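So that we are looking at the same thing, I have put the structure below in structure tokens.
For this depiction, one protein chain was excluded, whereas all remaining protein chains were kept in their positions.
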Amino acid sequence: MYQLNKVDKRFPGVHALKAVDFTIGRGEIVGLVGENGAGKSTLMKVIYGAYQPDGGTVTIDGTAVRFQNPRQAMDHGIGMVFQEQSLITNLTVMENIFLGFEQQFVRFGIINWKEMAAAARHQLKKVRLDIDPSTITAKLSFAQRQLVELAKVLTLEERIDGDLVILLDEPTSVLAKEEVELLFGLVRELTSRASFIFVSHRMDEVLDLSDRVYVMKDGEVVDVVTKADAQVDAIQRKMVGRDVDKEYYREQKQKPYDPAKTLVSFASVSLPGAYADISFDLHAGEVLCLVGTEGSGREAILRTVFGLEKPSHGTVAVKGAPYARRNAQEAVARGVGYVPRERKIEGIVNGMNVYENMTLSQMGNYASNGVLRIAEEKALARTWIDRLAIKTPDVYKDCGGLSGGNQQKVVLAKWRSAGSDVILLDHPTRGLDIGAKEDVYDMVREMCDDGAGIILVADTLEEAIGLSHTIIVLKDGEFQKRFDGSAGGKPSLFDLVHHMI
Amino acid sequence: MSVETFKPYFPWITLVALVLIVGAINPAFFNLGSMVTLVADIVPLFIMALGMTFAIYIGGIDLSVQQVANLVTVVATVYLAQFGIFVAVICVLCGFVVGAVSGWITTKQFVPSFVSTLATGFIALSGARYLSGERALSMSAEARDASFGWMFGNTAGVPHELVIAGVLLAIAWFLQTRTTFGRALKAVGAGELAAVSSGLNVDRIKILAFALSGLFAAIAGLMFSVKLSGGDANLANGFLILAIVAVLVGGTPLTGGVGGVMNTLVGTLIVVVIRTAMVYLQVDATMQQMVFGVILIVAIALTIDRSKMGTVK
Partner (left out) sequence: MAIAGTSDARRSLGFLSRDTLVKWAPLLVLLVLIAFFAVMEPRFLSIRNFARILIAATPALMIAVGVTFIIIMGSIDLSMEGTVSVCAVIFAFCFIWLGGTLASWAWLALPFALLVGAVLGFVNGLIHVKLKIPSFMASLAMGFVGTGLAMVMTGGDRIRIEDEAFRALLTVRWFNFPIMVYVAGLFLLIAWFIQTRTTLGRNFYAVGGGEALAHGSGLNVDRVRIMGFTLAGVFFAVGALLAVGRIGIAETATGNNFMFLSITAVVVGGTALWGGIGGVWNTLVGVLIVFVIGNGMVVIGLPGYIQDGVLGLLVILAVILSTDRKSISFVK
């Protein structure tokens, strides 16, 4: 029914989609998996009309179509359920559902709110969500917002006569187990009316729901498997391009940490609304990984160590002493370095060049009485560009213009060159290609060898297991279980998942 | 060489083009003497704009500068007889404090600078009106010349005002490009969250930026006061908008992190050239304001660098 034939998409310097073939039949649920950067999101954007392909054709029931924008794709029955953040939070639920399509409720220029509320209620019923459609969206839980997203897309049912194709982008990342089951039940029911493309990191869910699974790697579809033939291991091997082995996460370089030297000590620490009663010790040479779903309190713990959050109970000691003033300046002075998830917003300063970014956290070391010694800054930057093989034409290049992997290297160089020995990594490999990921893993091992302690919030569970000495599983801000992850004795994926949800 | 390479120089190109066009139509414009006078006349405006640059460079704005200058003209006039040249210290301190208070309200109380500086401006105005007793005051010529006569002399044909402006520009430029403070300003303007995550004391940097803005406004006010030999709670009125325009036309956008004090120099010159050109080109007095507005739109459309803007609000 809906088909992509040899679709190509290029961006400056990146061949994002390489002759991708993709079909979806009526009422089918198709899974789409791949590592970050494999081209999943580009493919989805082509499907729902946000990107236009450079080559190949898109056909619906054999007719070629070309969408200039998402609106045109919607008119052909293609809708996208975004991750939870795409609702406008200051609007009511019904306004969000009908945003851009209010005209059907307008008589003589006046919006008929009652009519819109009734229509919205009808849509919400489809997703079994019993809320007042005039609720302000900001008041909903994340799970409720996700269902509103789905309800919004389902308005296509009334609007379009033909078949529908609905894309679900990581719809389960913020949902609890029961909510996931509810959603899956809904999706299965709705196949009488629509086909679904389901994108998720959670392999078990993809296999559970989908009839067929497309596996992507480096902009190509490397395999299509049917539900009957699908095996998690085989798919993962395809995604990564080889066995996910010990080598990938540099497990052979993992050395035992030094239990005598404690860098960070958390003792019964609580932060209202984020986590409660968390205790752990981070030692020199240790990678401690916090594992849990979105909202389990992982990030808040990192931010607490960095002095950005003030816990209500318990003591946080960094190198033996609690913070006196508890702010980021003090944390940096104690040798804590923070590599945030939002690399482009919090990691690097977009608009400042390589050496400016590298010395941002340690300007005092490159200044006399507040006057910068710029030549030394540049020398530092050159050293680290060589050492980490950062791809940049020179030290004057705006960091915003570097690729993700190189930006991440700049951020890591910033902390390492300043001698930080407590490194907080929040999704350090998010959005990086495989080569860049491996570079980051190498750096993690090197830092441990140098005696640094690392607290990691990993992008995937495999990464968490592969990299860490210690794993702490969190759920809803509470400690669940502690696993030992010494080389050779690592827990399995399922051990962890069991405690996460 | 692509258009991209030239982008940072658009304001300069606009300035040169403007000067050449005006000069081609009326060569009298190129008279060196009148040009120097012309430039010397706008020194207070330039200094005010220079301070404003710091506020805009971090992504804020300072609407209090005009009222700070007003307050300072009154303070200088009232206390000149008592403190002599040291009245300058009081004036500068005044500006610094008003700016720092705006900065504190903005960073610690989460009041957008557009509002907080407007409000502190009102408070400064109140102070000026109180201190002046709602009258226009004048300095005794003697005391003025004794303390500040040097401000308006001439050395080898160069007006001292220009020297003052040059020194302040050099200081501001040094601050911006060579010091940790300047680097931190840029980081706050271009990516405040990244600056926080790098452990910078962002609040202090922001407060200092507003304080500097107030300080420069105070210097501008002092020069005004000495130049006009008096003080009045309305003396500097009309300069706020021009100062903002000078900064923006120079290529420092309201979003922050780009541009800087050199851009403000260009921006101020562009504004002045447009204004004087209208006199040289004999634009009718009633038409001038309108022509100024139209040219301004064209100049802004030409000079702003849109590549760093996501959505244009």
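Observations
Which chain is which? They are A and B, in the order written, and residues in each are numbered from 1.
The working rule: contacts are C-beta pairs under 8 Å (C-beta built on N, C-alpha and C of every residue); 3 or more make two chains touch, one makes a residue touch a chain.
Predicted, not measured: the structure shown is a model, and the values here were computed from it.
Among the displayed chains, contact with the absent chain in the complete complex occurs for A, B. The omitted chain makes contact with just one of the residues B:116, B:176 or B:213: B:116. Among B:105, B:137, B:187 or B:258, the one in contact with the hidden chain is B:105. The chain that is not drawn here is touched, among residues A:24, A:38 or A:74, by A:74.
Touch with the chain that is not drawn comes from one residue among A:110, A:228, A:260 or A:324, which is A:110. Set against the missing chain, the residues A:87, A:124, A:331 or A:424 yield one that touches it, A:87. Contacts to the hidden chain, counted on chain B, fall at residues 58-60, 63, 105-107, 109-116, 118-123, 125-127, 129-130, 134, 192-193, 196, 202, 206, 241, 244-245, 248, 253-256, 284, 286-294, 296-297, 300-301, 304, 306, 309, 311-313.
Although one chain is not shown, part of chain A still touches it, namely residues 50, 69-71, 74, 82, 86-91, 95, 99-103, 106, 109-111, 113, 138-142, 273, 295.
As a working rule, only the chains that are shown with their structure count from here on.
Rounded to whole angstrom, the centroid-to-centroid distance between chain A and chain B, based on C-alpha atoms, equals 44 Å. Looking at the complex, you find that chain B touches chain A at residues 178-181, 183-184, 186-187, 189-191, 193-201, 257-258, 308. If you check the complex, the residues on chain A that touch chain B are 306, 308, 327-329, 331-333, 338, 340, 342, 345-352, 356, 359-361, 363-364, 367, 370-372, 374, 414.
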